[in-house]
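One protein chain omitted, others in place.
Let's turn to subunit A:
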Amino acid sequence: MSTFHDGSTSTHPYKEPSPLPSSIPKVDELGTTSAPLKSAAFFIGAYCKDYNEDFMLCKAENRDPAHCLKEGRRVTRCAQDLITKMRENCLKQFDEHWSCLEANNQEYYRCRKPERTLNKCMFEKLGLTKTIPGSPPSQKPIHEVEKPVFTGVQK
């Protein structure tokens, strides 16, 4: 006897059947997962600032997905470029930092030591610094404070 199974109960991953129109250039998606992306986030902000700002301004005009495809492709390509460069130059420090984040609920304040080595390596090899936008100019940014009040528990 055959039973009706709703589409949401499938065990196979979903595959969108309709293909992308051939007029749209094909750009591969970014394959980096959440922890490495969080580790690289401020460097993506520094490296891809122009493309990111273009995309955000375009989205502010019109939220329709079709309107901002070009800017979106540029953002993806820039992020892919930076991840490739990070892996070539600072792979060890990058891996250490995102592994630390994964072990600590992906919170920055608990992984300052690996973060400092990563920031140093990124500055030396690629000239990128981590800046927190909107931080008050009178105080030191939290990632540069030597003895912060909030640290993780001693393990």
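Brief remarks on what is shown
Methods note: a contact is a pair of C-beta atoms (placed from the backbone, for glycine too) under 8 Å apart; a residue touches a chain by one contact, two chains touch by 3 or more; residues count from 1.
Just so it is clear, contacts and distances are computed from a predicted model.
Here one chain is missing from view; checked against "Cytoplasmic tRNA 2-thiolation protein 1", "E3 UFM1-protein ligase 1 homolog", "NADH dehydrogenase [ubiquinone] 1 alpha subcomplex subunit 1" or "V-type proton ATPase subunit F", UniProt names that protein "NADH dehydrogenase [ubiquinone] 1 alpha subcomplex subunit 1". The chain omitted from view is touched by exactly one of A:33, A:62 or A:131, namely A:33.
Within the entire complex, the positions of subunit A that touch the omitted partner chain are 8, 13-16, 28-37, 79-81, 83-84, 87, 94-95, 98, 102-103, 105-106.
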